[in-house]
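Shown here: the complex without one of its protein chains, the others still in place.
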Amino acid sequence: MWGNYKMKKILLMLLFATFLFGGAILAATGGDQAKDDEYDEDEYGPADPIIWVKPVKSVVFEHKIHTMEAGLDCDSCHDDLFEMEAGVAEENDDFTMESLYDGGYCGSCHDGDTAFASDTRCTACHIGVRGHTRLVGEEEMPSH
Amino acid sequence: MKINDLEQLESEDITTLPSTERRTFLKMGLAVTGMYLSGTVLSLTTAGRVNAANVVPESGEYPYNPHYSMVMREHLCIDCERCKEACTKTNHVPSHGFRTTILEKRRSLGGDAYETIFVPVLCNHCNRPPCVRVCPTTATWKDEKTGIVVMEPSRCIGCKTCMAACPYNARYFKEETRAVDKCNFCLDTRLSKGETTTACAEACPADVRVFGNLADPDSRVFQLLHSPGTTVWVLRPETGAMPNVFYINS
Partner (left out) sequence: MEGNVTITSAPEAIKPAINRLMWLALFMIFIGVAGAVYAQIIGHHHAFANTREMPWGMLIGVYAYFAIISTGLCVLAAFSHVFGGNRMAPVANRMVWLSIMALLGAFTVIGLEIENPWRMPLGVILHPNVTSNIWWMGTLYGMAVGIMLLEFGLILTKRFTAAVIFGVLAAIAESLANSNLGSVFASLSSHPFWYGAQLPIFFLGSAVLSGAAAIVLFTHYSYILQKKEIGEYTFLSLQTAGKIMILMTFLVSVATGWKFANAYSGSEAMVMAADSLTSGPLSTNFWVFEIGIGLALPCLLLVVTRLKSVYVMSTAALMILVGQFFSRFNLVVSGEIVPANYGFVGVPQYFSYSPTVAEYLLVIAGFGVVGFGFLAGEWFLGKVFHHKVFHPHTDIDHH
């Protein structure tokens, strides 16, 4: 009997703990959402990721990571490295890894000093066809 | 007989056989079991022993020459899928199927962070291909010269056992030919026409796919697999298929 009672007590405590953890998780997700709402496009640049499909599908750039999180100013990129218009860079013939390795475009920071080097962590920038489809959807996938 | 006498006796198990004799004995066993499991599709005596530490066959023990294989430099894959496009075009792969594709997995970097890894996959042209073993009409076999697993569509009855047997999901039923279709390292579309590499390897802008003859020590595939400090792995080694598509990270 006593053992049984103890069992029940333990079960109750487990249940309680589960509730607590559940609450914590819920709270955490709630907090994240609040942060998203806080994101100010005027201060940090466009919220939507910029996606390039040329020369290869697909590379993603997020203002949020660079401005809000890494604390970069607008003029560290605009308008020396990039125009303030999505899709301009990908029209250039030299928008390639070669240029990045030579310090052009993203490579001016992603050189291993300011930020991680362009010849590492390929999939940090490259989301590929799969990532593209996930972000944009199948229909809008441009066919070459 | 006393214990002492017993100990004096020479053991009759195979450990006491001279090594050559032991090897022939083992080969006999392998040949017998091979008859059932893999039959004539492989000559087990030359299939190459795969030791525990290495999935690459010992050099000098490749069953074929050229022994075609592919090395994937996995971390470089960016899923641009130019390989898929090139394959589709070169080999007339219908939109409902694929001969090669890219898988995606995630590795946790702690906390919420993760890194994406793209994994290119295709037929592994196994040394012990389960698909070849199971086909009731020998519609698929290992090409005697190159070791490429080829298909003869006109023999395929469409029982799909090869599809079930393949550990790599490399086969699909192609309605256009009413037969199972699969990667053949572009044997008919390129290699036989004098090209030295597959369409997918040629199309890859990141130099992920390296195709070549593993039996040639000067080939790039051989060099990549045999350079010091390189970890080489294959997909689903537990199935015993002895694949010929290798993955490295350097």
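Note that the chains take the letters A and B in the order they are written out, and that residue 1 is the start of every chain.
By our rule, contacts are C-beta pairs under 8 Å (C-beta built on N, C-alpha and C of every residue); 3 or more make two chains touch, one makes a residue touch a chain.
Remember, predicted model here, so these are calculated numbers, not experimental data.
The missing chain, though absent from the display, is touched by one residue of B:64, B:172, B:185 or B:211; that residue is B:172.
Residue-level contact of chain B with the missing chain is found at 35-41, 96-97, 103-106, 116, 119, 130, 133-139, 154-161, 163-169, 171-173, 175, 178-179, 236, 238-241.
The rule is simple: only the chains that are shown with their structure count from here on.
Per-chain Cα centroids separate chain A from chain B by 37 Å. By the touch criterion stated above, chain A contacts chain B in their complex at residues 55-58, 121-124, 126-131, 144. Residue ranges on chain B touching chain A, taken from their complex, read 75-82, 85, 102, 104, 115-118, 205-206.
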